[in-house]
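Heads up, one of the protein chains got dropped from this complex, but the rest are sitting where they should.
Order as written gives the chain letters A and B; numbering starts at 1 within each chain.
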Amino acid sequence: MSTKGTHIPDWLTVPFAGITPAPSQEKGQDLFPTGNWRSIRPVYRDKLPPCNNACGTNEKIQGYLDLVKRGKYLDAYALIKEDMPFPSVTGRVCYHPCEQACNRGQYDEAISIRAVERFLGDLGQALARDVVKPGKPNGKKVAVVGSGPAGHSAAYQLARLGYKVTILEKSPKAGGLNRGGIPDWVLPQRVLDREIERLVELGVTIKTNVEVGKDVTWDGLKKNYDACVLAVGLTEPNSVRAEGENKDGVLYGLPFLRDIGMGTSKVKLGARVAVIGGGNTAIDCAREALRQGAVEVTMITVESNPEEMPCVPEDLHDMLEEGVELLHGRAMTAVLGNGRVEALQLYRARFSGAINASPITVNRGAPAERFAVDNVIIAVGQHASLTWLPKEFKNERGTINVDRFGRLGDTNFFAAGDIVQWGSGQPLMVVNAVGDGKRVAFNLDKVLRGEPLEPRKVPVDVIMDLNRMNMTYFPHFPRVRQAMLPPVSRRKTQGEVIQPFTEQQAVEEASRCFSCGTCNACDNCYLVCPEPCIVRSARSNGLYKILVNYCKGCRVCIEECPTGCLEGVPELDFDTGVVRMDTAFAISPGLHGRQAQELLNLGSRPAKEI
Amino acid sequence: MATTAISTKKKTVRMNGCVASAQAAKYADVDVITAYPIRPYTATMMALAQMVANGELDAEYIVADSEHSQLSIAHGASSSGARVFTGSSGVGVQFAYELYSPISGSRMPVQMMIADRTLDPPGDFGSEHTDALSTRDMGWLMGWACDAQEAFDNHLMAYRIGEDPRVLLPQMVCQDGFFVSHITTDVELPDPGQVKEFLPPYKHPYPLDPRHPVSHGPQIMPEQGPPLQLERARAMEGSMTVIEQVHDEFAQIFGRKYDPWVEEFMTDGAEVVFFMQGGHAVTARFAIQHLRDEGVKVGLVRLRTIRPYPTDRVNKVLSKFKVVGVIETNMGLGSVSSGGSLYAEACAALYESPQHPLVISFMAGMGGEAIVLKEFYWMTKKMMEAQKRGKIEKRTHWVGFEE
Partner (left out) sequence: MPVIEVQRQQLPILDSPNQGARFYNPDLPSSEPFVPGHRTCAGCGPAIQYRMTSKASGDNTILVGPTGCMYVANSSYLCTPYNVPWAHTQIGSAGSFTAGVAAAYEAMIRKGKWKGTFPNIICEAGDGSASDIGLASISGALYRNHDCLIICYDNEQYANTGIQASSRTPYGGMTTFSPPGPKVPEAKTLYPKDLARMMAAGHPHCYVATASVGYPIDLMNKVRKGLNHRGAAYLMVYTPCQKGFVYETPRSIDLGRLVVECGLYPIWEWNPEKRAYDYSFRPQSMRPVSDYLKLQGRFGHLHAEHIANLQKFANEQWRMMGVELPEALSQAADVKNQVNMAAAAEAEVVAQTL
């Protein structure tokens, strides 16, 4: 017997006939870790989508679009509410810088983010109880002066942080520029009313008809509150310094809109109306004029063409659709008429670009033009009224001097919104005012808690670029358009011009989102990994994990990540979690003996579910 | 072990070796049969096809696209836990050659019926043992029957031995083409109850079963080869005990007693013996009876199992004689004796013996030619001359081509 006296040493013991027991699903085939083949490691690192970055209040836009895609509307609404107190408002009025920044705009058409936001905002409006809850009361009182976008936002965030907030509002109704600066056919009053109700539900006290400088004083605020946010806005209309501006029939843009908004307007417009100015308020005025009975409305701008106008192009388009005429390259130098406006004197003019002087050059050499009108609405900006403010906080622009955190010196006074204007000098858009209010609220909170203030930093390289994504996975797909009232019928109604998305439209449009730089649980990495060493505990955003003991660093997952949230990092950058092996394979002594034993026990193991 | 079952359905039927093999497969209730036509074993598959068509046997009957496929189908089916029956002849056996080692190495007790046929060229339907013998070291249990009844019995015993958990090896159950496969004799078919008692259902310990996943045949490191080979060698050697036990049990249940290793015929007082395997032994028996009548001290030792080779038994038996004449019926071109391959193995088995008989290799029964009585007499004469001379004339004689 040749095999008599033979024995197989432990280290060479192998299972019967080399039949190998199956590995476990959880641990993989742990005899053979291949992680040390790798020189580059894939890492999930969510980047900032450009929309989030561009948003004035940094709404997590990609996040809520992703939730809408999945039909999780309430979660989406809750997410938007972290940064935005009134999505139903911005969903109607926002100039949507997010859409300008949207990567999809470079591919086919940007996502109609605003329309989805409005869908969510309206959903929130319909809720019996809002999803947002006040913070645990911290016993501190804060006054917010002004209930426009910035004040509303600051009050909202402070209430969520646990402050006892009181809003002081000059007008009989809260809302500020949201109410007074935006026509009903863009933002119906009931929508805003509901959002203000939400603020009250959050525990914010709103005192109307309280004017700072008149009903309360600087010292009073200082004494009665732990801190104060000044969000008083720019309330006084600018004049064009034309002769005869005081004649009857001359109106100013904001008061014109505000009085209509507050329901206190007594204006009756004639048939021919001119609007001076090329900004967003001017456009609103022109369109409102049509609804107030004007037959011919002409917009007179210094800008020499529509592209130069400082307005939202879509609104300009809608205005022209409604029949407003444009007259470019003119400045109004006088209002003509006998006590009442009959005509305007116009000269050819252009913007000189000069700063700190009059930026408009009027060509008086050319003959004056006479432009017959029944009314003229001047909408060339506003300025502040700050008689009550201590001098040291006023600046040469007539607005409030704050540091980069929105704080007035070392006081507990903060200011936000148009009244600060340390930005471009342009009046802020609603969303920027909201963002300003939010940041100031957080800074105020830090100051009251004695924490140091740090500026928000967004490294440019983490804003996701289209080139770093895989477009293979996104077929071209047209933008879902919101229905509009036909232009002819708009003159007769205060009804909303832009119609809301249906649920199906909202989902369809949200589905176009690339989720730039952010994991959206598409499962592609999971599916294409050759090992496969990409695992997930549950299918959800950002729950994917790479088993570094096995990953060979092929980077197929990185290449095929549609959103670009995976990136390759040189292995040398890591000092933990790396398998180091002496040889190409890591079979330890006795390992196959264990396999052999495992095989022998196979029959007594419970059968696998199949 | 239980006593013989009451044999109510036992019957004796005249049939040839091929049909006897088919009957054995039916009695073993095989699950998968895989066929490919080549003479002479085809008759077995023809018989099985008819049984399946008649509903006598419930099995998957697969007409493969080649012998290579036949054997790999058998391998796959056996790996999944099915009892498998296949077979071939001649070059067909060779065509499947690749599979012999993988099947035995994966320890799958596939059973293969072989009705011998010469290898090409040129094409020849005759019988010669070279086809199966060329695969003899591939880890298959192997032995020859000399008639249809023995073939039938060998099939049942081979399943029982090969499927024994101590063995788990494939089996080649061989018979001479035409001399056994196509000659009709009486075969006693047992009662199914007897077979049930003798042959339990096939159960491989680690089949391909989704409920108990395992991997069959992964790659190994060079140093992992030897332990696996050693285990296969142990199984082959260890099968000897099992073979003996199974033959005993077979005798108890079926009443036919075979020596598992060698059949001795008229060896009492014999000085010269033929050493051979297969169906020509039947003629040899007649020749020996004639010669004994004339006072010639000749006998027959028929090898029944060549794998595992019963070395000690061969040594013990053959050492008793003065001259051993190995009848090859196979080709071993350029081999030790320049004749067949049985000679070398017989000599090797005898080497340790203190008293060597003289060993002569006879190239007889080649190309399917019958070994006639005259030739047995001639070979006996050659053996007696050597005995007298105390020395062999030459190692190999080509019978029929020499004076």
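By our rule, a residue touches a chain if its C-beta (ideal position, glycine included) is under 8 Å from a C-beta of that chain, and two chains touch if they have at least 3 such contacts.
All values derive from a computational prediction rather than experimental measurement.
*Asks:* Sort through B:59, B:142, B:350 or B:366 and give me the one touching the missing partner chain.
*Replies:* Reading the full complex, the residue touching the unseen chain is B:59.
*Asks:* Among A:1, A:22, A:200 or A:543, which one is in touch with the chain left out?
*Replies:* Spelled out, the listed residue whose C-beta touches the missing chain is A:22.
*Asks:* In the complete assembly, which of A:258, A:350 or A:512 touches the absent chain?
*Replies:* Of the listed residues, the one touching the omitted chain is A:512.
*Asks:* What residues on subunit B make contact with the chain left out of this view?
*Replies:* Those residues of subunit B that touch the unshown chain are 31-32, 34, 58-60, 62-66, 68-70, 72-82, 84, 98-99, 102, 106, 201, 207-221, 224.
*Asks:* Under the stated touch rule, tell me which residues of subunit A contact the chain that is not displayed.
*Replies:* Looking at subunit A, the ones touching the missing chain are residues 14-15, 18, 20, 22-25, 28-34, 37-38, 69, 472-475, 477, 508, 511-512, 520-524, 526-533, 539, 547, 550, 552-556, 558-560, 562, 585, 587, 592, 595, 608-610.
Everything that follows uses one rule, which is that only the chains that are shown with their structure count from here on.
*Asks:* Between subunit A and subunit B, what is the separation of their C-alpha centroids in Å?
*Replies:* 86
*Asks:* Where on subunit B does subunit A make contact in their complex?
*Replies:* Listed in rising order, the residues are 105-107, 168, 205-206, 210-218, 220, 223-224, 226-228, 230-231, 233-234, 237-238.
*Asks:* Subunit B touches which residues of subunit A in the complex?
*Replies:* Per the stated touch rule, the residues are 1-3, 6, 8, 12-14, 16-22, 592, 599, 602-603, 605, 607-608, 610.
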